[in-house]
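Every protein chain of the complex appears in place save one, which is left out.
Chain lettering (A, B and C) follows the sequence in which the chains are written, and residue indices restart at 1 in each chain.
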């Protein structure tokens, strides 16, 4: 009659699954993942992440919609093609604990206006919600990549860009834009990833509105 | 004392009515059906659909507001004039399981800017939420018809347009715009119709915002 | 121990008070009555209306915030100065059952762009939510008055405008704008007034968005 107690490892896995579900719901409430778009992942440990499978409504996730993806194995069946972009980032940087991807409106529209040259934000106090920024006078660089259905190739470009800062760079944001597609943002924990996601989408909203008044 | 069990047919009818009610509520929460506008239908079977009657608040539907319309009979009393547009589509295409019509803001405004020439979307990843689209590089064609109070005439135009793709067409969207009026979208199931509706309104929102920055 | 039953008259008064409270809450949820702005009234009978008093949060109304204003008496203590505008309309037209006034954004901004010449809407299907409109091709006239702190003088202008249609007028809307101030809308019942209010604010939202793309 008594339940077998969960191991610490099972506990952590269940916790990560719950964190993915909560992140999806929060984004859906903002209408940032329209029409089953977006994907969300949380690191379980050094070797595995919990990640949303392809094609599900992110506002109505259940644990059956979350895959446990090993970082050193091919993508599981039912994976989103974009899971490659998550896995590559987790492999490259062990400090990343969660990655959230949304099709939020300001991110999506500004990604196309900014073009592949990237986007530099400056003058907004809210930039200080991003790591390493202590003054609105510092600028922050948000890479913008051309969208590509070949997500492995795209993952390689992302990796190269974050490995090798460009001369004259401001600080690199904990995230990037895919043109006409949307925003990826990450952090050490789900809470931090959510804060970075909200900071970036809000900064883009400010920037879009501001640009309507400046030549 | 015991309830007479529902037949399978009655079950399916009740289910379709519940799906119409749910679709209306979801649209009302987004303010996409202002002032009793919009209409919603779900196919019951080969011969009948459940459809909202005229002039009711789509956020407060009850089963008394849903008509069971035979596809081979004239419109029932209390029908919306626009029921013709639903019936014509269900007759033409047996794969259509649900049709939702809203006066959502981006759809309504863009329908008037685009004009009767139609609208071509390209470059948005979210287009992949629409059937047949596997890359943002494919374009999708959304027909725009001049609004017309003669809904039978309008139904004929819609039918002709979807029956005969125009040379150079991208894929046709599972939906169309009426200029200054709003969006019709459909799918094989209520869930799919809702996904197409949200995808199209969101794409139009992106497009409107983007066009403010491009000549 | 037994409660004294309400008379029919007391019932109707309590019902009207509840309808005012519900209308205020619905408007507050849309952020249409910021910072205690707006006012709401419902006719009780030929001689009296229930109306919000001055300076209260319309999203948190209780019956203590609703005054029972006789139509043939001076404004009660604690009345809003704008109660004059309500009373004048109820006196002029016995068919009016409810009047709602909001500082909704599209109404407020468009009122200043349109100027005192008034506003003519045409080409929107949603116009059909307004009485007398059966086609998007009909135009509807929304009077715009210069704002005036002398609400008695303003009430006179409103009365004159609605009593004497101007040559070439389309149909007059069941409402008007005060420039830089907001929207008044009415109907035979609270439900109809709410529908007209939502139709007008939404039409103005469409119109504002559309005008950004047209010279």
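Structure notes:
Here is the rule we go by: a residue touches a chain if its C-beta (ideal position, glycine included) is under 8 Å from a C-beta of that chain, and two chains touch if they have at least 3 such contacts.
Since this is a predicted model, take the numbers as computed values, not measurements.
Although one chain is omitted from the display, it touches the following shown chains in the full assembly: A, C. For the options C:108, C:127 or C:202, the residue in contact with the chain missing from this view is C:108.
Among A:126, A:157 or A:188, the one in contact with the hidden chain is A:126. Annotation for chain C: contacts to the undisplayed chain at residues 31, 34-37, 103, 105, 108-109, 112-113, 147, 149, 178-182, 208, 211-212.
Listed for chain A, the residues touching the missing chain in the whole complex are 123-126, 129, 134-137, 195-196, 198-199, 202, 205-206, 209-210, 212-214.
Here is the rule we go by: only the chains that are shown with their structure count from here on.
Chain A and chain B have centres, each the mean of its CA atoms, that are 32 Å apart. Between the Cα centres of chain A and chain C there is a gap of 46 Å.
In chain B, the residues that reach two or more other chains under the touch definition are 212.
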